Structures are given as C-alpha cells and as structure tokens.
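Removed: one protein chain of the complex. Kept in place: all other protein chains.
Order of writing sets the labels: A and B. Residues in every chain begin at 1.
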Amino acid sequence: MTDQAYNFAYLDEQTKRMIRRAILKGIAVPGYQVPFASREMPMPYGWGTGGVQVTSACLVPEDRLKVIDQGADDTTNAVSIRKFFQRTAGVAVTEATAEATVIQTRHRIPETPLHEGQILVYQVPIPEPLRFLEPRETETRKMHELEEYGLMHVKLYEDIARHGTIATSYAYPVKVEGRYVMDPSPIPKFDNPKLGQNPAIQLFGAGREQRIYALPPFTEVVSLDFDDHPFEPSKAPHDCDLCGARDSYLDEVITDDRGGRMFVCSDTDFCAGRQADGHRGRLSAVEAVQ
Amino acid sequence: MYVAVKGGERAIDNAHAWLAEERRGDCSVPELSVAQIREQMKLAVNRVMAEGSLYDPDLAALAIKQARGDLIEAVFLMRAYRTTLPRLAGSVAIETGSMAVVRRISATYKDLPGGQILGPTFDYTHRLLDFALAAEGDVPAAPTAPATPGPVPHVTGFLNREGLIEDTQRCDTTPPDLTREPMELPTVRPLRLQALTRGDEGFVLGLAYSTQRGYGRTHAFVGELRIGWVGVEVEIPELGFAVEIAEIELTECETVNQFKGSKTEPPQFTRGYGLVFGQSERKAISMSLVDRALRWRELGEDNSGAPAQDEEFVLMHCDNIQATGFLEHIKLPHYVDFQSELELVRRLRSEAIVLTEAAE
Partner (left out) sequence: MITAALSGGFIDAPVQSARAFRAILEAMARPGTIHPVDGAAAPEPLSVAASVALLTLADGTTPVHLAGGANSALVRDWIAFHIGAPLVAAEAADFAVGTWQDLQPVTRFRIGQPDYPDRSATLIVEVDRLVNHGPALTGPGIALATWLSLPETEAFHANRALFPLGFDCLFTCANRLAGLPRSTKVEKL
C-alpha cells in the first residue's frame, strides 16, 4: 500500500525533475560529478540520502526493488530503506538480484552478474576521489577540468614506495572512458572489475555532498595502477564456509574468543541461492549433523 | 552451527517501541504538552526554528517533544518536514526598521533615538539556581509601561549619514536559495548569510569566538542588537499590493567594525550582519562576527588563513544536520570495508615480517 500522504516515491515532481536532469547529464558525461540540489530527506545524511533520491527519481510502479547494505538484504539500514519505498512508492521488493529491476546498494556490487534493464544505485558518502588529497572543492573541480590527476598517482606511488603495494583496499579510484577519475563509492576493490562493461545502468548519489554521477552500460572503467604494479582485486583467501563459493567476497565472522572464525559470502542472496542449489561449505556439514 | 544475524525489521520495530516508551518517561509524571514546550522552552523552540529554517513555534515544540529534547534531532525533524512543503509565494523583504522591539541595545552609544530597552534578558541575572522554580509557583507580573510609538532607526543609519560606515546598496534581485540550488563556490554574501542563519549555533559561536581571539580579528562592536516583531508581507498579483500574512519574532545584530582601510577601501567602519528567527541573540551576534570575517575579500583585506575567513570551510561545515548525519553514519555497518582493510593489514604485516626475518 502506498502512503497517500506523500507523492509517488516521496519526492515532489519538481524535485524529481531536477534530479532526473542531473542523472541524464551524468549519463552524458560518464564519471563527471553533476551538482544537484539535494533535498533534506526524512533519514540522516550519510545514511543513503543520495541513493534514496536517485532511486526515488527512477522508480516506476512496475519496478521490483532490492536494497542491500554490505551485500546483505537484511542489514538494518537496507531494511529501513526498502520499507521506505514500499510505503511511499508501493513497489514490489525482492532479495533476488536477478529479479530486481532497481537495486540500491551500499558498499557492494552483487555477485550475480547484472543484466540490461537493471539499474544499480550506489549510496556515496564522499563522491570526490581527490577529496582526501585536496579538501577544497574549488581546487578539485579545477583538477578535474584540467585532467590533473598527478596527485592521485603520486599518492598511489607513495604507497608502493612505503608498502611495496597500493594500500587502498576500498573506494579504489577508477578512470572512466579515459577522462574522469571517479570514486566508485566505498566498495571493496574486489568489486572494481564489475564496474566496467556492465550491462546495467550504474547511478551514484551523494546527498550531503550534492552530487550525482553515472556509468552508462558498457562503459570503459579502469582501476588506476602502474605497469609494474598492476591493479589486483583481492578478497580473503578462503572459500565461503556456508556455500563453498571460491570467487565471492567474504565477511569474516568471529565465532568464539579463542581465535575461531569463519568466512561467509557478504552477498546473502548469492550465498542462499548457491545453498539452495545444493552447494555446501566447510561448516555446512555441521548443520547436517545437528 | 552459525546462523547469520537476521530479523533486522523486527529489531527496528522493537527499538522504535522502546524509544517511544523512553520518550514518555515515568508515566506517573504528567505528560508535557506541546503548548507547554512552546511557552516555557521558548529559546529552545527559537533555536529549532532558526536552524530548521522554518518559522512555526508549534511544530518546533512538537519536534522538541518528539526528539526528547535533542535539539539537533528536532531541527532535523523540522528540515525534513520543511522540504515537503510547497512554495506558495515569496515574501517582500522584511523591514526591521519598523520592528516592534522588545529589546534593543547599542554598545556604541549611551543613548540614542528609540532608546535602549533591556527587555527580557538573562544578561544581569545572577546565575544562581532558583530553587523557588522547583516549587512551581506563579510568577508575579512584570511592571508594564505604554509602548513608545514610532520607528526605531538603525544605529548604522546614524553612522551612514556621516559617511563613517560603508554604504550598503539596496538590492532587489532574488538571492540564490541554499535549499533549492547546489552550493557553488566561491559564493555571494546573501548565500553565506543564509547558511549562517541556519548554521549550528555552537559552530558559529566557536568561529565567532575565534575571531575575537585573533584568528581573523574583526574589531567588532555591537552597534545594535534588536529583538522584536516584524510583519511579513506578500504581494498579491491580483490585488496589486502587498498584504501582511504574519508577524514573526526576529533577532537582528549589526556590528560596527573598526577598519583602517585597505588597498581598495578608505578608512571607515564596516558592517557585520546577523538575523535569526526568534530571540536568539547569541546566534545573531556570532553570525554577524563570522559574516564580517568572511568579507575580507570584498574589503581588500588580507587572508590570514583563519578558519572564520575561509568561506568553503565555514559553509561546508556549519550545517549540523549534514554534520551529525555524516558523523553518526560511521556507526552503520562497514564490515565490507573493514574486511578489505583487515586483509591489507594482514598482508602488509606478513610481508614486513618476512622481510625482517630475511634481514636477520
């Protein structure tokens, strides 16, 4: 049931038009951060207000919405955002990546490959990839204008000099279509290879920072690296203890105070799907015995 | 057997129920009414209206009740409600010169046309806890006197007549709207003033204080501080004239700042300006000091690198709803990022240990 006290998908029509225009300009200039007049939402800044506004501007009544946080559908903030759209837009919801038409995410790209017709909406805390190298918006804007990304390369190279490797493990910067350096939001760098040549539309919303940016389908996205230190996606060197997946991103769970731990897929839909298909992990046998 | 944490939805519902119970507190104590908050917690109501950018004492009181007295949370409730309101009209610029003042003081003149009116102020109260209030008795009525009719001219107007203070040009162009357009830097004074008037009182106070201690000193005198009621008028196109639709309470502070002149400007007094909803004089004075500090560029002053002179720093950090949201979001799950950091630190450590052992 839609809450009749509010407009479809909460935002008023003028606000949605403004956001829609920003999304289209973002699509036209992949990786460029379009300023938009972010509204104050009934949830705090930093909790997905940018993603929520983008989703609100995109939703149609026929959509099936999936919301994940840390890869999981049942984390509290994902539950809260999903409920918000059920209430204000009356859309169907799903946990199945393959069945969703719009997916709002925080910090992960689903393991199941996306397909044409899907939209992946990212919640973005700090959209500016250069922000921690240069705090001033006035300066970073100039750097993007002049394609002056030397500072970023210096930072990555300093990592190599100090640690022998690039010490950035999430929010790993990428270059889009050979032009804009972009922050992929705080996804683990394991997910970076899914950004490029993806058949889905990827939209990024930063509410507090008032920016929207986008990757159209099949866009060239390259993680920054050096010839002698190529980009390497990484994950915990384990298999999922529940479904046995060898190629999915894992959460580490502490199971006791004697150093016991297990590794499970962060993508709960992916893991449940594999288990339903009969795949088993190291600790699944225990379940069978119990 | 490991079972992943589930039941987020039920946990949320239960947390909300518990919160509602906590908000009510001990049921043997009578419940606060919104009217009681509006009338007896007026300065809190004023702050919530000012930082919530919405003049509505009843809603502000309701927000305070709902927020259990957390004023930033109450401001948040007001802001989120405000965004959903349609814009029916824009008012004519208010005229603080015709304010019905309840308080008006000048630190620059001993006496002046319109007089000094102390009004309802804490200024000269001795800060001794009044245990009589705990007894909840009636207060004796304050003495009254007939209001002096006539306008109360601005102090800066006297200085202006002598050419001693910078002139300000009357400007009728519609200023940019902070809530409808993304912030573009560098920006203009009207937008800075908008940001400051809804900015966090504590943040603006801290910045203003820093200018007094030398971080971008502005040599401010309170030329005038006035609190009172002002009519809000809206032009009705069908009628062809403006109609008063409301009266609102405002605090206005104009500072007079000593200025020895710069490369571009002659020696004269300069202005800092503060205007805030309700009786919010600490905020209005703070705002006028920060406004003046931010004007270094247009007055041809040097940028000493002080925080209060840094427009981008001030404007990007003065909003407590933005600040508290982002600050508090770090309590949301971050285990994906933390996991990637764990692996990185483990790898860097094992490589470092191998290197150390090899060296030994």
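What we mean here is this: a residue touches a chain if its C-beta (ideal position, glycine included) is under 8 Å from a C-beta of that chain, and two chains touch if they have at least 3 such contacts.
Treat the numbers as computed from the prediction; the structure is a model and nothing was measured.
Undergrad: Could you tell me which of the visible chains the hidden chain touches?
TA: A
Undergrad: Which of these, A:Met18, A:Leu224 or A:Val264, touches the one chain of the complex that we don't see?
TA: In the complete complex, the chain left out is touched by residue A:Met18.
Undergrad: Sort through A:Asp159, A:Glu177 or A:Asp225 and give me the one touching the missing partner chain.
TA: The one listed residue touching the chain not shown is A:Glu177.
Undergrad: Spell out the interface residues on chain A facing the chain that's missing from view.
TA: 7-9, 13-14, 16-18, 20-30, 32, 34-35, 57-61, 116-117, 119, 141-142, 144-145, 177, 179-180, 199, 201, 214-220
Note that in this section only the chains that are shown with their structure count from here on.
Undergrad: Using mean C-alpha positions as chain centres, tell me how far chain A is from chain B in Å, no decimals.
TA: That gives a centre separation of 35 Å.
Undergrad: Quick check: in the complex, which residue numbers of chain B touch chain A?
TA: 1-2, 4-9, 11-12, 76, 79-80, 82-84, 86, 179-186, 312, 316, 321-322, 324-330, 332-337, 339-344, 347-348, 351
Undergrad: Under the stated contact criterion, what part of chain A meets chain B in this complex?
TA: Residues 6, 12, 35-42, 44-47, 49, 69-72, 74-80, 83, 106-108, 125, 136-138, 163-165, 167, 169-171, 186-190, 208, 210, 234-236, 241-242, 249-253, 255, 262, 264, 266, 268, 283, 286-287, 290.
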